[in-house]
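Every protein chain except one is present and positioned as in the full complex.
Entry: chain A
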Amino acid sequence: QEKEELIEEWQPEPLVPPVPKDHPALNYNIVSGPPTHIITVNGKECINFASFNFLGLLNNEKVKSAAQASLKKYGVGTCGPRGFYGTFDVHLELEERLAKFMRTEEAIIYSYGFATIASAIPAYSKRGDIVFVDEAACFAIQKGLQASRSNIKLFKHNDMADLERLLKEQETEDQKNPRKARVTRRFIVVEGLYMNTGDICPLPELIKLKYKYKVRIFLEESLSFGVLGEHGRGITEHFGINIDDIDLISANMENSLASIGGFCCGRSFIIDHQRLSGQGYCFSASLPPLLAAAAIEALNIMEDNPDIFQTLRAKCERIHRALQGISGLKVVGESFSPALHLQLEESCGSRENDVKLLKRVVDYCMNSGIALTQARYLEKEEKCLPPPSIRVVITVEQTEQELDKAASLLKEAAQSVLN
(Lines give C-alpha, C1' and ligand atoms only; values in the text may rest on other atoms or scores of the structure.)
Protein backbone atom coordinates (compact mmCIF):
# COMPACT_ATOMS: atom_id res chain seq x y z
CA GLN A 1 0.00 0.00 0.00
CA GLU A 2 1.03 3.60 0.54
CA LYS A 3 3.48 2.69 3.26
CA GLU A 4 5.32 0.25 1.05
CA GLU A 5 5.55 2.93 -1.63
CA LEU A 6 7.05 5.40 0.81
CA ILE A 7 9.63 2.86 1.83
CA GLU A 8 10.49 2.15 -1.78
CA GLU A 9 10.83 5.80 -2.69
CA TRP A 10 12.97 7.02 0.17
CA GLN A 11 16.60 7.56 -0.80
CA PRO A 12 19.15 8.37 1.87
CA GLU A 13 22.21 10.55 1.38
CA PRO A 14 25.41 8.65 0.71
CA LEU A 15 27.09 7.65 3.96
CA VAL A 16 29.98 9.97 3.35
CA PRO A 17 30.25 12.74 0.78
CA PRO A 18 33.11 12.24 -1.67
CA VAL A 19 36.31 14.00 -0.73
CA PRO A 20 38.13 15.98 -3.44
CA LYS A 21 41.48 14.40 -4.29
CA ASP A 22 43.47 17.55 -3.63
CA HIS A 23 42.13 18.10 -0.12
CA PRO A 24 45.17 19.18 1.90
CA ALA A 25 44.66 16.59 4.57
CA LEU A 26 44.77 13.71 2.14
CA ASN A 27 48.29 14.57 1.09
CA TYR A 28 49.76 14.34 4.52
CA ASN A 29 53.39 14.08 5.47
CA ILE A 30 54.69 10.63 6.14
CA VAL A 31 57.53 10.47 8.61
CA SER A 32 59.96 7.59 8.37
CA GLY A 33 61.60 6.77 11.62
CA PRO A 34 61.15 8.55 14.93
CA PRO A 35 59.93 12.17 14.90
CA THR A 36 62.99 13.43 16.77
CA HIS A 37 65.19 16.48 16.29
CA ILE A 38 66.30 15.38 12.82
CA ILE A 39 63.23 14.08 11.10
CA THR A 40 62.82 12.36 7.75
CA VAL A 41 59.67 13.70 6.14
CA ASN A 42 58.54 12.27 2.81
CA GLY A 43 62.05 10.96 2.33
CA LYS A 44 63.84 14.22 3.02
CA GLU A 45 65.87 14.91 6.16
CA CYS A 46 64.90 18.10 7.95
CA ILE A 47 65.28 19.80 11.29
CA ASN A 48 62.09 19.29 13.22
CA PHE A 49 60.16 22.45 14.00
CA ALA A 50 56.75 20.78 14.05
CA SER A 51 56.52 18.12 16.78
CA PHE A 52 55.63 19.20 20.31
CA ASN A 53 58.74 17.60 21.75
CA PHE A 54 59.57 20.60 23.95
CA LEU A 55 62.07 18.97 26.30
CA GLY A 56 63.58 16.67 23.73
CA LEU A 57 62.60 13.58 25.72
CA LEU A 58 61.34 11.63 22.72
CA ASN A 59 64.70 10.12 22.00
CA ASN A 60 66.13 10.08 25.48
CA GLU A 61 68.05 6.91 26.29
CA LYS A 62 67.01 6.71 29.93
CA VAL A 63 63.34 7.04 29.02
CA LYS A 64 63.64 4.34 26.40
CA SER A 65 65.42 1.93 28.72
CA ALA A 66 62.75 2.45 31.39
CA ALA A 67 60.13 1.63 28.76
CA GLN A 68 62.07 -1.46 27.68
CA ALA A 69 62.29 -2.73 31.26
CA SER A 70 58.56 -2.24 31.65
CA LEU A 71 57.92 -4.03 28.35
CA LYS A 72 59.85 -7.06 29.59
CA LYS A 73 57.89 -7.18 32.79
CA TYR A 74 54.35 -6.30 31.71
CA GLY A 75 54.06 -6.87 27.99
CA VAL A 76 52.35 -4.19 25.94
CA GLY A 77 48.65 -3.85 26.72
CA THR A 78 46.73 -3.86 29.98
CA CYS A 79 43.73 -5.83 28.69
CA GLY A 80 41.19 -4.17 30.88
CA PRO A 81 39.84 -0.94 32.32
CA ARG A 82 41.09 0.40 35.65
CA GLY A 83 38.26 -1.22 37.58
CA PHE A 84 38.82 -4.77 36.29
CA TYR A 85 42.46 -5.68 36.91
CA GLY A 86 43.77 -2.93 34.67
CA THR A 87 45.42 -1.05 37.50
CA PHE A 88 49.14 -1.72 37.53
CA ASP A 89 51.61 -0.62 40.15
CA VAL A 90 53.22 1.67 37.55
CA HIS A 91 49.92 3.55 37.21
CA LEU A 92 49.72 4.06 40.95
CA GLU A 93 53.34 5.14 41.05
CA LEU A 94 52.87 7.60 38.20
CA GLU A 95 49.82 9.12 39.87
CA GLU A 96 51.75 9.55 43.12
CA ARG A 97 54.73 11.09 41.37
CA LEU A 98 52.58 13.52 39.40
CA ALA A 99 50.72 14.58 42.53
CA LYS A 100 54.00 15.10 44.37
CA PHE A 101 55.55 17.01 41.47
CA MET A 102 52.60 19.35 41.12
CA ARG A 103 52.29 19.58 44.92
CA THR A 104 48.63 18.57 45.00
CA GLU A 105 46.91 15.83 46.94
CA GLU A 106 45.99 13.44 44.19
CA ALA A 107 46.30 12.83 40.46
CA ILE A 108 44.42 10.60 38.04
CA ILE A 109 45.70 9.25 34.74
CA TYR A 110 43.87 8.84 31.45
CA SER A 111 45.07 6.77 28.53
CA TYR A 112 44.57 9.45 25.89
CA GLY A 113 45.31 13.17 25.97
CA PHE A 114 42.18 14.28 24.14
CA ALA A 115 39.94 12.21 26.41
CA THR A 116 41.37 13.77 29.58
CA ILE A 117 39.68 17.13 29.54
CA ALA A 118 36.79 15.81 27.44
CA SER A 119 35.91 13.39 30.28
CA ALA A 120 36.80 15.64 33.20
CA ILE A 121 34.42 18.46 32.39
CA PRO A 122 31.24 16.36 32.02
CA ALA A 123 32.00 14.59 35.30
CA TYR A 124 31.35 17.77 37.26
CA SER A 125 29.26 20.02 35.09
CA LYS A 126 25.83 18.72 34.17
CA ARG A 127 22.71 20.02 32.48
CA GLY A 128 21.69 23.29 34.03
CA ASP A 129 25.15 24.33 35.18
CA ILE A 130 26.95 27.29 33.73
CA VAL A 131 30.41 27.31 32.22
CA PHE A 132 32.32 30.43 31.20
CA VAL A 133 34.92 29.50 28.66
CA ASP A 134 37.44 31.44 26.61
CA GLU A 135 36.79 31.76 22.90
CA ALA A 136 40.15 30.34 21.95
CA ALA A 137 39.72 27.10 23.92
CA CYS A 138 40.96 24.03 22.14
CA PHE A 139 38.73 21.46 20.52
CA ALA A 140 38.98 18.91 23.32
CA ILE A 141 37.51 21.43 25.74
CA GLN A 142 34.71 22.19 23.29
CA LYS A 143 33.83 18.50 23.04
CA GLY A 144 33.89 18.15 26.82
CA LEU A 145 31.50 21.06 27.10
CA GLN A 146 29.23 19.63 24.46
CA ALA A 147 29.08 16.30 26.26
CA SER A 148 28.22 18.00 29.53
CA ARG A 149 25.09 19.72 28.12
CA SER A 150 25.64 22.74 30.34
CA ASN A 151 25.01 26.36 29.42
CA ILE A 152 28.12 27.68 27.72
CA LYS A 153 29.03 31.33 27.82
CA LEU A 154 31.96 32.41 25.73
CA PHE A 155 34.01 35.42 26.65
CA LYS A 156 36.47 37.21 24.40
CA HIS A 157 39.96 35.84 24.44
CA ASN A 158 41.85 36.92 27.57
CA ASP A 159 39.42 39.77 28.09
CA MET A 160 38.76 39.97 31.82
CA ALA A 161 36.38 42.88 31.43
CA ASP A 162 34.16 40.79 29.16
CA LEU A 163 34.24 37.91 31.61
CA GLU A 164 33.32 40.21 34.47
CA ARG A 165 30.41 41.55 32.47
CA LEU A 166 29.10 38.05 31.93
CA LEU A 167 29.54 37.20 35.59
CA LYS A 168 27.64 40.31 36.62
CA GLU A 169 24.81 39.41 34.26
CA GLN A 170 24.68 35.99 35.81
CA GLU A 171 24.57 37.53 39.26
CA THR A 172 21.53 39.62 38.40
CA GLU A 173 19.88 36.49 36.99
CA ASP A 174 20.61 34.72 40.25
CA GLN A 175 18.94 37.38 42.31
CA LYS A 176 15.73 36.86 40.38
CA ASN A 177 15.70 33.17 41.18
CA PRO A 178 17.72 32.43 44.32
CA ARG A 179 16.49 28.87 44.77
CA LYS A 180 17.77 27.82 41.40
CA ALA A 181 21.00 29.73 41.94
CA ARG A 182 21.78 27.76 45.03
CA VAL A 183 22.06 24.52 43.05
CA THR A 184 23.57 25.80 39.81
CA ARG A 185 27.27 25.16 39.73
CA ARG A 186 29.52 27.62 37.96
CA PHE A 187 32.85 27.00 36.29
CA ILE A 188 35.46 28.92 34.37
CA VAL A 189 37.52 26.88 31.93
CA VAL A 190 40.75 28.40 30.68
CA GLU A 191 44.01 27.15 29.29
CA GLY A 192 47.41 27.96 30.73
CA LEU A 193 49.10 28.43 27.38
CA TYR A 194 46.63 28.55 24.54
CA MET A 195 47.34 26.24 21.66
CA ASN A 196 45.46 28.37 19.15
CA THR A 197 47.02 31.72 19.97
CA GLY A 198 50.20 31.07 21.94
CA ASP A 199 49.47 33.43 24.83
CA ILE A 200 48.80 32.82 28.49
CA CYS A 201 45.73 33.53 30.60
CA PRO A 202 45.87 36.23 33.29
CA LEU A 203 45.59 33.86 36.21
CA PRO A 204 45.85 36.33 39.17
CA GLU A 205 42.84 38.29 37.90
CA LEU A 206 40.95 35.07 37.40
CA ILE A 207 41.57 34.08 40.99
CA LYS A 208 40.20 37.40 42.15
CA LEU A 209 37.09 36.90 40.03
CA LYS A 210 36.76 33.38 41.39
CA TYR A 211 36.41 34.48 44.98
CA LYS A 212 34.31 37.52 44.13
CA TYR A 213 31.67 35.64 42.14
CA LYS A 214 32.10 32.18 43.64
CA VAL A 215 33.03 30.29 40.48
CA ARG A 216 35.35 27.30 40.27
CA ILE A 217 38.32 27.30 37.92
CA PHE A 218 39.39 24.43 35.67
CA LEU A 219 42.79 24.96 34.15
CA GLU A 220 44.00 23.11 31.10
CA GLU A 221 47.76 23.02 31.07
CA SER A 222 48.66 20.84 28.12
CA LEU A 223 51.17 23.24 26.65
CA SER A 224 52.34 24.93 29.84
CA PHE A 225 53.12 21.81 31.89
CA GLY A 226 56.85 21.31 31.69
CA VAL A 227 57.37 24.69 30.07
CA LEU A 228 56.36 27.54 32.36
CA GLY A 229 57.50 28.08 35.89
CA GLU A 230 60.85 27.72 37.51
CA HIS A 231 60.59 23.95 37.89
CA GLY A 232 58.19 23.32 35.07
CA ARG A 233 55.10 23.09 37.21
CA GLY A 234 53.10 25.23 34.85
CA ILE A 235 51.36 28.52 35.00
CA THR A 236 50.62 28.45 38.74
CA GLU A 237 54.33 28.43 39.44
CA HIS A 238 54.90 31.06 36.77
CA PHE A 239 52.58 33.46 38.58
CA GLY A 240 53.39 32.22 42.06
CA ILE A 241 49.83 31.21 42.91
CA ASN A 242 48.86 28.69 45.57
CA ILE A 243 47.91 25.59 43.67
CA ASP A 244 44.96 24.86 45.94
CA ASP A 245 43.23 27.92 44.54
CA ILE A 246 42.75 26.11 41.25
CA ASP A 247 40.08 23.44 41.51
CA LEU A 248 41.29 21.17 38.76
CA ILE A 249 44.40 21.14 36.61
CA SER A 250 44.31 18.93 33.56
CA ALA A 251 47.21 18.33 31.23
CA ASN A 252 48.29 15.85 28.67
CA MET A 253 51.57 14.02 28.78
CA GLU A 254 52.00 14.10 25.02
CA ASN A 255 53.93 17.35 24.79
CA SER A 256 56.64 17.83 27.37
CA LEU A 257 56.68 14.32 28.77
CA ALA A 258 56.89 12.72 25.31
CA SER A 259 54.59 9.89 26.29
CA ILE A 260 50.91 9.26 25.59
CA GLY A 261 47.97 9.99 27.83
CA GLY A 262 46.87 12.72 30.18
CA PHE A 263 46.32 13.44 33.83
CA CYS A 264 44.24 15.61 36.13
CA CYS A 265 45.48 16.78 39.49
CA GLY A 266 43.98 18.65 42.37
CA ARG A 267 42.56 18.00 45.80
CA SER A 268 41.28 14.53 46.64
CA PHE A 269 37.80 15.94 47.17
CA ILE A 270 37.63 16.77 43.47
CA ILE A 271 39.79 14.14 41.80
CA ASP A 272 38.29 11.16 43.55
CA HIS A 273 34.93 11.82 41.91
CA GLN A 274 36.39 11.13 38.49
CA ARG A 275 37.30 7.60 39.44
CA LEU A 276 33.66 6.62 39.22
CA SER A 277 32.24 9.17 36.83
CA GLY A 278 34.98 10.02 34.36
CA GLN A 279 33.86 8.23 31.22
CA GLY A 280 37.25 8.01 29.62
CA TYR A 281 38.59 6.54 32.87
CA CYS A 282 35.96 3.95 33.81
CA PHE A 283 34.98 2.63 30.41
CA SER A 284 38.28 2.49 28.64
CA ALA A 285 41.38 0.38 28.93
CA SER A 286 44.16 1.84 31.03
CA LEU A 287 47.43 3.27 29.79
CA PRO A 288 49.94 0.68 28.58
CA PRO A 289 52.53 0.25 31.35
CA LEU A 290 55.49 0.93 29.11
CA LEU A 291 54.15 4.43 28.43
CA ALA A 292 53.55 4.98 32.13
CA ALA A 293 57.11 3.89 32.94
CA ALA A 294 58.42 6.25 30.25
CA ALA A 295 56.45 9.09 31.80
CA ILE A 296 57.86 8.36 35.25
CA GLU A 297 61.40 8.43 33.89
CA ALA A 298 60.67 11.66 32.04
CA LEU A 299 59.42 13.18 35.31
CA ASN A 300 62.66 12.07 36.97
CA ILE A 301 64.64 13.87 34.31
CA MET A 302 62.53 16.98 34.69
CA GLU A 303 63.11 17.01 38.42
CA ASP A 304 66.83 16.42 38.14
CA ASN A 305 67.55 19.10 35.53
CA PRO A 306 65.51 22.18 36.38
CA ASP A 307 67.68 24.37 34.17
CA ILE A 308 66.27 23.00 30.89
CA PHE A 309 63.22 25.21 31.38
CA GLN A 310 65.40 28.30 31.47
CA THR A 311 67.25 27.13 28.35
CA LEU A 312 63.99 26.52 26.53
CA ARG A 313 62.71 29.94 27.41
CA ALA A 314 65.91 31.60 26.20
CA LYS A 315 65.61 29.82 22.85
CA CYS A 316 61.99 30.88 22.52
CA GLU A 317 62.92 34.52 23.14
CA ARG A 318 65.68 34.28 20.58
CA ILE A 319 63.54 33.00 17.77
CA HIS A 320 60.69 35.30 18.69
CA ARG A 321 63.03 38.23 18.15
CA ALA A 322 64.50 36.77 14.97
CA LEU A 323 61.06 36.25 13.40
CA GLN A 324 59.92 39.82 13.92
CA GLY A 325 59.86 41.93 10.83
CA ILE A 326 59.24 39.28 8.21
CA SER A 327 57.29 41.02 5.52
CA GLY A 328 53.89 39.48 5.07
CA LEU A 329 53.89 37.26 8.17
CA LYS A 330 53.24 38.25 11.75
CA VAL A 331 54.22 36.33 14.83
CA VAL A 332 51.37 35.41 17.18
CA GLY A 333 52.27 34.25 20.66
CA GLU A 334 54.11 35.25 23.79
CA SER A 335 57.85 35.60 23.65
CA PHE A 336 58.41 32.66 26.01
CA SER A 337 55.88 30.37 24.37
CA PRO A 338 57.45 27.38 22.58
CA ALA A 339 54.53 26.98 20.19
CA LEU A 340 54.09 30.05 17.98
CA HIS A 341 51.88 30.80 15.05
CA LEU A 342 52.83 32.70 11.93
CA GLN A 343 49.79 34.28 10.37
CA LEU A 344 49.44 36.26 7.16
CA GLU A 345 49.45 39.97 7.80
CA GLU A 346 46.92 40.53 5.09
CA SER A 347 44.50 37.88 4.05
CA CYS A 348 43.98 37.28 0.31
CA GLY A 349 40.25 37.16 0.66
CA SER A 350 39.27 33.53 1.11
CA ARG A 351 40.50 31.03 3.66
CA GLU A 352 41.26 28.53 0.92
CA ASN A 353 43.66 30.87 -0.84
CA ASP A 354 45.34 31.77 2.46
CA VAL A 355 45.87 28.09 3.12
CA LYS A 356 47.35 27.56 -0.35
CA LEU A 357 49.72 30.47 0.09
CA LEU A 358 50.93 29.26 3.46
CA LYS A 359 51.40 25.81 1.99
CA ARG A 360 53.83 27.24 -0.53
CA VAL A 361 55.82 28.86 2.27
CA VAL A 362 55.90 25.58 4.17
CA ASP A 363 56.96 23.64 1.08
CA TYR A 364 59.78 26.09 0.41
CA CYS A 365 61.08 25.57 3.94
CA MET A 366 60.71 21.81 3.78
CA ASN A 367 62.70 21.65 0.58
CA SER A 368 65.51 23.53 2.29
CA GLY A 369 65.66 21.33 5.34
CA ILE A 370 63.31 22.84 7.95
CA ALA A 371 60.19 20.82 8.73
CA LEU A 372 57.17 22.96 9.47
CA THR A 373 53.47 22.35 9.38
CA GLN A 374 50.29 24.36 9.11
CA ALA A 375 48.02 24.37 12.11
CA ARG A 376 45.06 22.15 11.25
CA TYR A 377 41.49 22.69 12.31
CA LEU A 378 38.13 21.19 11.49
CA GLU A 379 36.67 24.17 9.77
CA LYS A 380 33.02 23.32 10.17
CA GLU A 381 33.16 22.15 13.77
CA GLU A 382 35.12 24.83 15.61
CA LYS A 383 33.16 27.45 17.46
CA CYS A 384 35.62 30.27 16.77
CA LEU A 385 37.86 29.26 13.94
CA PRO A 386 41.35 30.75 14.20
CA PRO A 387 42.87 32.16 10.99
CA PRO A 388 45.17 29.85 9.00
CA SER A 389 48.74 29.87 10.26
CA ILE A 390 52.06 28.06 10.26
CA ARG A 391 52.95 26.37 13.52
CA VAL A 392 56.51 26.83 14.76
CA VAL A 393 57.61 24.67 17.69
CA ILE A 394 60.80 25.26 19.64
CA THR A 395 62.54 22.47 21.52
CA VAL A 396 65.58 22.39 23.79
CA GLU A 397 67.45 20.28 21.28
CA GLN A 398 67.58 22.95 18.60
CA THR A 399 70.91 24.78 18.50
CA GLU A 400 71.31 28.50 18.04
CA GLN A 401 72.55 28.07 14.47
CA GLU A 402 69.49 26.04 13.63
CA LEU A 403 67.22 28.68 15.11
CA ASP A 404 68.91 31.36 13.08
CA LYS A 405 68.78 29.24 9.95
CA ALA A 406 65.05 28.67 10.43
CA ALA A 407 64.42 32.38 10.89
CA SER A 408 66.36 33.39 7.79
CA LEU A 409 64.76 30.64 5.72
CA LEU A 410 61.31 31.84 6.71
CA LYS A 411 62.26 35.37 5.69
CA GLU A 412 63.41 34.13 2.30
CA ALA A 413 60.28 32.02 1.83
CA ALA A 414 58.00 34.89 2.73
CA GLN A 415 59.87 37.17 0.31
CA SER A 416 59.67 34.79 -2.62
CA VAL A 417 56.12 33.57 -2.12
CA LEU A 418 54.31 36.59 -0.85
CA ASN A 419 55.84 39.27 -3.04
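Criterion: a residue touches a chain if its C-beta (ideal position, glycine included) is under 8 Å from a C-beta of that chain, and two chains touch if they have at least 3 such contacts; residues count from 1.
Quick note on the criterion: contacts and distances are computed from a predicted model.
**Q** Unshown chain, UniProt name, "Histidine--tRNA ligase, cytoplasmic", "Sodium/hydrogen exchanger", "serine C-palmitoyltransferase" or "Cell division cycle associated 4"?
**A** "serine C-palmitoyltransferase"
**Q** For the chain left off this view, which of A:H157, A:H273 or A:K405 is in contact with it?
**A** A:H273
**Q** Looking at the full complex, which residue from A:E237, A:E254 or A:E397 touches the chain that isn't shown here?
**A** Candidates A:E237, A:E254 or A:E397; residue touching the omitted chain: A:E254.
**Q** Out of A:N53, A:N158, A:T197 or A:S224, point to the residue that touches the absent chain in the complete complex.
**A** From the options A:N53, A:N158, A:T197 or A:S224, the contact with the absent chain belongs to A:N53.
**Q** Could I get the residues of chain A that touch the absent chain, sorted low to high?
**A** 3, 6-7, 10-13, 15-19, 23, 25-26, 28-36, 39, 41, 48, 50-53, 57-60, 63-64, 67-68, 71-80, 82-89, 91-92, 105, 111-115, 118, 124, 138-140, 143, 146-147, 181-186, 211, 214, 216, 244, 252, 254-255, 257-260, 267-270, 272-273, 275-276, 279-280, 283-285, 287-288, 290-291, 294, 371, 373-378, 381, 391
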